[in-house]
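Below are the structure tokens for one structure; questions will follow.
Removed from the display is one protein chain of the complex; every other protein chain stays in position.
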Amino acid sequence: MEWLLQYLLAGLSAGSTYALVALGLVLVYQSSRVLNFAHGDVAAFATFIAYTALSARLPFGVAFGLAVMFSAALATTFYLGILIPAQRRDATHLGQVIMTLGLGLILQGGAAFFWGTEPQPFRSPLSDTRIVKIGPVAMTELGLGTLGTALCCSLLLYGFVQRTRVGRAMRATSENLIAAQTLGIPTRQLVALSWAVGAALGAVAGAFLAPALFLDPYFMIDPFLKGFAAAILGGLNSLPGAIVGGLILGIAESLSGAYIAIQFKNTLAFVIIILVLLVRPEGLLGHEFKERV
Amino acid sequence: MDRVASYKEDLRLVRKWPEKLLAGILFLALCLLPQFGSDYAIYIVTLISTYAIGVLGQNLLIGFSGQVSFGQAGFLGIGAFTLAHLTRAGVVFPLALLAAGAMAALFGLLVGFPALRLKGPYLAVATLGFGIAVYQVLANWDTLSGGRMGLAIPPLAWNGLSKRLLMYYLNVGLAVLFTLATYNLVSSYVGRAFIAIRDSDIAAEVMGINLTRYKLLAFAVSSFYTGVQGGLLAQLLGHLEPQMFTLAETITLIVGVVVGGLARVEGSLFGAAFVILVPQVFASSRELVPVVYGAAILLVIIFEPHGFAGRWMKFRLYFSHWPFR
Partner (left out) sequence: MSLLTVSNIETLYFDRIYALRGVSIEVREGTIFTVLGPNGAGKTTLLKTIAGLIKDQPKKGTIEFDGRRIERWSAERVAALGIVYVPEDRGLFRELTVAENLELGLWGRRDNSIARDLEAVFRMFPVLRERSRQQAESLSGGEQQMLSIGRAMLRRPRLLMLDEPSHGLTPQIATMVYDALATISMTGSTILLVEQNARLALRVAHEGIILEAGRVVLQGTAQEIGQNDDVRDLYLGVGEPGTSATGWRLYRKRRRW
């Protein structure tokens, strides 16, 4: 029983990073209907920025802030400077998705070029070896910090989207772009904002994953794929779905790793998702946007 | 409307000489290469031919039928390991290669089933899962993948031809065959059905196209191509490891399709050449390869959505009026 609890908690902690990644993906998908394949690579690059700042003996908070701001700026630049011109030139939807893949490749190669491909340790104030006891179960400091941060980020995002005027305008833009435009809502800026916030969430995930995974240009690929899967599981256009999907995925992985077979942990996650999709093609909490002809 | 018709006429007129000239030059070059080219050049052209088949397959799926697959590495691996095990068991090469394609096609059908209900990102995640599953099975099942030592494939011999030349003729010949077959496929009813599905599912169904059949067919055909590519690659390299079939391989194929030109058959050949040549050119700084790939994708989609093939078309049009414009 205690073991089960332990695995559940470990799953929650891993799942909360997936949820963070998924939230960023969903935010961008909702606002621009583009699946951002560069999400993981933007986060990885931003984490390298934090790494460089840390190497220059800047305090962790500053390094973290730099990483978050960098990724937000990068994503906004990509959206306004590359995606919008491509849309003006009638790039297809698939074309736009593939462009994010291109951005991802550039960042991956760029990170390898500047920082090399050797895994580097990433220093964090939270240790991933020190244990915190909570009642009968134990958790690493880092795991606990991750869980807490993911929770805070989710709540903040929820509050922003539901309770602020800008957030509501973002939802309106996502639902009916044309109506929002004709009301004079600055849709382009709002979509750019959601790219920025989405990428910032990715950078947060990166900073919490790097200490445990070590830092190399490819360290976000796996979390990205999991976050993507979590987003699909929960429903690509539902923010609560992203969180639910991430947590379910984390727990399922942790339990299947413990009780079935550790080697096939990754595969099992995808098997679950494919099964869910066959029953509910729009994910657990999602409902696909009606196609506007 | 007559304006459009005359434009078409225009194209047909142009089709006459530059196309034939280019094809002729290419053919001549391919024939002469074994005599005059270096071993390295021969090897590179062999590799390009192998990849051309895979890029063609992926182009049929993405470019023509509009379905995205992120699991091509899985099909590639299935083809490669099928060929490896069959040839090791003594099956003759042509049969083993056919089996490699067929096995991949079978799995293609399997993956195609969820594709009937899934679209866009949902399909992407399902195929991605397939690719990862294949990789993990290979990585963890030693009898299948040869474990840490990998799997060696017996070399091919025929008529005393050197191994290098044999692989060259085999791959180039098959690439030509697959290119011609693809041309025929896309200009047949099937090809138009694929395009109709891509451009609008609902409309295609209303037009009486059997969606189930053609979506599955697109998956099966494209994974057959990829399976054959896997078989050829296995034979060419002579040695297999699971690590060769990761997401990176899938992305290479996608880059080839996009850079060559979505839904352009001749473009796939350019695309294959691109993804093979770039790593050669940047051999001394491998980190930059993805940067070049990525930049190429961005530039192509912004400035030339039809890829190299589209550029060639414009070039041709320009020279058809050459003295006058």
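As written, the chains take the letters A and B, and residue 1 is the first residue of each chain.
Note that in this section a contact is a pair of C-beta atoms (placed from the backbone, for glycine too) under 8 Å apart; a residue touches a chain by one contact, two chains touch by 3 or more.
Given the structure is predicted, the values throughout are model-derived calculations rather than measurements.
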- Note on the structure: Here the chain that is not shown touches A
- Could you tell me which of A:I131, A:L151, A:I178 or A:L275 touches the chain that is not displayed? A:I178
- Of the listed residues A:S31, A:T47, A:T76 or A:T187, which contacts the missing chain in the full complex? A:T187
- Note on the structure: Note that chain A touches the absent chain at residues 165, 168-169, 171-172, 175-176, 178-188
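In this text, only the chains that are shown with their structure count from here on.
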- Note on the structure: Chain centres from averaged Cα atoms put chain A and chain B apart, in whole Å, by 32
- Could you pull out which chain B residues touch chain A in their complex? 62, 66, 68, 114, 117-118, 120-122, 124-126, 128-130, 132-133, 136-137, 139-140, 247, 251, 254-255, 258, 262, 285, 287-298, 301-303, 305
- chain B partner, complex, touching residues on chain A are 29, 35, 82, 85-86, 89-99, 101-110, 112-113, 117, 221, 225, 228-229, 232, 236, 263-264, 266-267, 269-271, 273-274, 277-278, 281-282
